[in-house]
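Left out: one protein chain. Kept in place: all the others.
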Amino acid sequence: MSSIANLPAVIRNRYHGFISFLFLLGLWSAASHYNLFSREYLPTPVAVVTAFIRLLSSGQLCISLGSSLLRIIAGFFVGTSLGFVFGAAMGVSQTMEKLFAPLFNALRQVPVIGWIPLIIVWCGIAETSKITFIAIGAFFPILISTFEGIRSVSPSYVDVARVFEYSRFKLLSTIVLPGALPGIVSGIRLSMGTSWLLVVWAEINTRSAAGIGDLLTRSSEGKKADVAFVCIIVIGIVACLINELFGQLETRLSSWRKSYR
Amino acid sequence: MERLGTLEVKHLQKRYRTRNDDLTVLDDINLTVQPGEFISIIGSSGCGKTTFLRLVVGLEKGYEGEILLDGQKLNGPSLKRGVVFQDHRLLPWFSIEKNVGLGLKHPKSAESRKTIQEHLELVGLKGFEKHYPHQLSGGMSQRAAIARALVNRPEILLLDEPLGALDALTRMYMHQELERIWKQEGITMIMITHDVDEAIVLSDKIVVMSSRPGTIKKIIPVPLARPRDRASYDFVKIKEEVLEEFQLHTDYPFTYTI
Partner (left out) sequence: MKIHVFFSRLLGLLIPLFLVASWHYLSVHEVVPTTLLPLPSVLFDTWWDMQKSGELLLNMKMSLLRVGGGFLVGASVGFLLGTVMGVWKPVELYLYPVFNFFRQVPVVAWIPFLLIWLGIGEWFKIVFISCGAIIPMALKTFEGIRGVPTSYLEVVRAFEYGKFRMFRTVILPSALPSILTGLRISLSEAWMLVIGAELVAAGEGIGNVMIIARRLFQTDVVLVGVVVIAVTGFIMDKLLDLLETRFLGWRRIQNVQ
């Protein structure tokens, strides 16, 4: 153990995980090398890397990722803006909460994937349906986190503003919004992560020209396990990146909160 | 028969090694506690008194020197040493009865039930068996914690600022109670505190510690008859003697230490 302790922190913190990943890779190579399973079921690591390079150099991977990301951005934008508006309105006004809370609470009970057939009936299988689906998925996390973020702002801060005779606008912009921000940002992170997996679901259920979900569907139809592996890894890495990126945003925007933790 | 519960500490030293620092928390601690004695350890925060206690309990590992209980070297926690923490640490998901029975091997046996009952009576919590910790006040919780520590008849009871979180009046009441329990059980007690009055009311000896590194500065005997009168001349005299060690007898300069 002492030899590990002498390594620099960057390596030391990841040492054990690195070993495990290496072990998995070794297991995988061994299994495919000794033909434990047929190639159709378990491609060799080399085959996966080759497939990755092939998909990358043909531009297919980039196009797929690009189209999926465009859908996400559109759906995420629509869903997040609507969710924020409703969440903020319900957070600030009791009347709005009473008006809308029962409706949204009922709609929220539908598992997101359950909307797919209905959306296809209403919007067809073109872009609109995919974007609508992602928007629905992004809507609820933001709605809830904005609402709860605003409600979690301590009344004692609001009292401070009252003492200073702040106007309603100033109260919202200086006390309520900054107080609710960390909650909202974590909602954004959540809905962004959701969007990423929902775009895959949408693309699996409604064919389109390009998209990471289409690549996935085609790999399973053609029984191309190497492409399926590439998809799993790419989807996983993008998910990690989204998480990391928005996690950083979250820590930066809510750094004043650190002292609380 | 010789009574058990002699604690001997010889040249105890405790160091924390961090990556680029070597911090000596306790240095050359020598202390002998006779069976049935009540000892208070007093010192400002950060003087290592809690570390000392944790070493004696066995919750802290790695030290130089010797800690002997009845001539035997300590090796990890043991049922021979009971401990009461500052926060009562009653498990919120168990009733008081179950909490008190935590230290028993077979808490459900008839014998254990009787022991639990006796100890609840000892600390004055009869009738609260089925209550849950959140239903008890701070003082009552601490009584339950004391009962829990005593239930397996340890030779020595270690108390880490047991009354620190209580309000002043409850505290004074608990002093009487603690003294009564100590007398009734005839057990060795070592208490950590930063309340000078509390130390003088309860102890046979007061160990004054200095900080960084924690060493024993002075051991002050308290030869007063019990129950002790907080307003008596001798009491105040001893209090002055203790406060002298902290140079606190005039005013009270206060700084935060972490």
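Which chain is which? They are A and B, in the order written, and residues in each are numbered from 1.
Please note the rule applied: a residue touches a chain if its C-beta (ideal position, glycine included) is under 8 Å from a C-beta of that chain, and two chains touch if they have at least 3 such contacts.
Source: prediction; values computed, not measured.
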{"item": "Left-out chain, listing which of the shown chains it touches", "value": "A, B"}
{"item": "Contacting the left-out chain in the complete assembly, out of A:I113, A:A210 or A:L253", "value": "A:I113"}
{"item": "Omitted-chain contact residue, chosen from A:H33, A:R162, A:R207 or A:K223", "value": "A:K223"}
{"item": "Option touching the unshown chain, where B:E8, B:D28 or B:D87 are the choices", "value": "B:D87"}
{"item": "Selected from A:S29, A:S57 or A:T95 as touching the chain missing from the view", "value": "A:T95"}
{"item": "Positions on chain B contacted by the hidden chain, ascending", "value": "57-59, 76-79, 81-83, 85, 87, 89, 91-94, 102-103, 132, 134-135, 152"}
{"item": "For chain A, residues in touch with the removed chain", "value": "14, 16-21, 24, 40-41, 95, 98-103, 106-107, 109-118, 120-122, 196-197, 200-201, 204-205, 213, 216-217, 219-220, 223, 225, 227-229, 231-232, 235-236, 239-240, 243"}
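As a convention for this text, only the chains that are shown with their structure count from here on.
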{"item": "Distance from the mean Cα position of chain B to that of chain A, given in whole angstrom", "value": "52"}
